[in-house]
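Some chains have been omitted; the remaining ones sit where they do in the full complex.
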Amino acid sequence: MKLVTAIVQDKDTTKLSNAFVKADIRATRLTTSGGFLRSGNTTFLIAIEDERVQTVLDTIQTVSKKRKQYMVPPVGLDAGGEHGGIYPVEVEVGGATVYTQSIESFHQF
Amino acid sequence: MKLVTAIVQDKDTTKLSNAFVKADIRATRLTTSGGFLRSGNTTFLIAIEDERVQTVLDTIQTVSKKRKQYMVPPVGLDAGGEHGGIYPVEVEVGGATVYTQSIESFHQF
């Protein structure tokens, strides 16, 4: 057994939880803050058989990897001046920090 | 030193905390959700001397193992029809997922 710990942005938490359920991966969810990701984040703890670690990593990468997204900036942050319009800007969202560790013994009571 | 991580149902949290105190086992408590257990759960982190790991496991098993319990179903869920009574049903409660890991260095400042 291995322990996979994944820290993801809050905005990806629900989608990732659903992807875990669909892949029959049991993850315990912790509300966390700070660290690698600037905004609020969630930490998942996943104790899993060695041969399924890669599936867990693939699931996390597919759902939560860093990607670009267009966002309309809130009114008032527009630096375009009096005659400038409000244009969507490209922002980076998502991203996951993931590490794996060995488990010595595993029990279900 | 070893790290014992235990995920138990919320309903067993207080009883298990008390059992740890009585056995002089120091556990850090995290509020968690999802994972192996369907309802709300609590994760305990216990850094402990190697020779006391079995005592920790025994304590968790004694308090939080899966067991049957009789419960009176809430009114309205009774499928017995107009003349059926409300009978207690057997439900499964409790259960713990526990894993141990090695600790490389341990410090108290």
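To keep things simple, chains are lettered A and B as they appear, and every chain counts its residues starting from 1.
We adopt the following convention: contacts are C-beta pairs under 8 Å (C-beta built on N, C-alpha and C of every residue); 3 or more make two chains touch, one makes a residue touch a chain.
Quick caveat, the model's predicted, so the values are computed rather than measured.
Asker: Given the 2 placed subunits, let me have the overall number of copies in this structure's complex.
Answerer: My count for the entire complex in this file is 3 copies.
Rule of thumb we're sticking to: only the chains that are shown with their structure count from here on.
Asker: Indicate the whole-number Å distance between the mean C-alpha point of chain A and the mean C-alpha point of chain B.
Answerer: The mean C-alpha positions of chain A and chain B differ by 27 Å.
Asker: In the complex, go through chain A and note every residue touching chain B.
Answerer: It comes out as residues 1, 3, 17, 26-31, 45, 47, 101-109.
Asker: Write out the stretch or stretches of chain B touching chain A in their complex.
Answerer: Residue list for chain B touching chain A: 2, 5, 7, 30-36, 41, 43, 57, 60-61, 64-66, 95-102.
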